[in-house]
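Got a structure for you, written out below as structure tokens; questions coming shortly.
Here the complex is missing a single protein chain, while all its other protein chains stay put.
On to chain A.
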Amino acid sequence: MWGDSLLIVFISICTAFLGEGLTWILVYRTEKYQKLKVEVERQSKKLEKRKEAHGDSLDKQHKKKIEREEERLKNNNRDLSLVKMKSMFAIGFAFTALLSMFNSIFDGRVVAKLPFYPISWIQGLSHRNLPGDDYTDCSFIFLYILCTMSIRQNIQKLLGFAPSRAASKQGGALFAAPPAQFK
């Protein structure tokens, strides 16, 4: 059983590198992406600074400037996600195929023993396709998802492919409701 769990960790490390490698070939190394990324980061930082400096002021001119910059950032962010999207689809398909292959290999096999009793809505995942009623038995998919969650993001951060905090903060804010002061 230990061998299986270690194998799953190894598999998720490999798939994380493969995923990042493929994304690098299809997206990260392209000039368009690099340009947009630099632009989005620069704009996000600028906007954050501006908001910090004039956040509380009710000056109309500043408000307008901030709104204009937000609009520009929004457009750039949209372009950036469009550049990413095509390759994400391709990689998504490839990984779904890989996942279903691994799923069939580990089908019905207990790969690990959970040191805790999972809550009911996780049991469907942690006990997927496993025989018996012992819910501390762990299925392949649960361990794989956990491994991917931790390993993929860390690899992205190590390789410097993770989006910067300012950009993700501004990006997230763009989809949320506008703050009261800008209404």
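As a convention for this text, a residue touches a chain if its C-beta (ideal position, glycine included) is under 8 Å from a C-beta of that chain, and two chains touch if they have at least 3 such contacts; residues count from 1.
The definition used in the following text is that contacts and distances are computed from a predicted model.
Engineer: Which choice in "Trafficking protein particle complex subunit", "Translation initiation factor eIF2B subunit epsilon", "GEL complex subunit OPTI" or "Glycosylated lysosomal membrane protein" gives the name that UniProt lists for the one chain left out?
Structural biologist: From the choices "Trafficking protein particle complex subunit", "Translation initiation factor eIF2B subunit epsilon", "GEL complex subunit OPTI" or "Glycosylated lysosomal membrane protein", the unshown chain carries the UniProt name "GEL complex subunit OPTI".
Engineer: Where the complex has a chain not shown, which of A:L6, A:V38, A:A53 or A:L159 is the residue touching it?
Structural biologist: Hidden-chain contact among the options goes to A:L6.
Engineer: Have a look at A:L47, A:L80 or A:C147 and name the one touching the chain we're not showing.
Structural biologist: Of all options in A:L47, A:L80 or A:C147, contact with the hidden chain holds for A:C147.
Engineer: Any idea which of A:I11, A:V83, A:A112 or A:L130 touches the chain not displayed?
Structural biologist: A:A112
Engineer: On chain A, what residues meet the omitted chain?
Structural biologist: Output for chain A: 1-2, 5-6, 9, 112-117, 136, 138, 143, 146-147, 149-150, 153-154, 157, 164-166.
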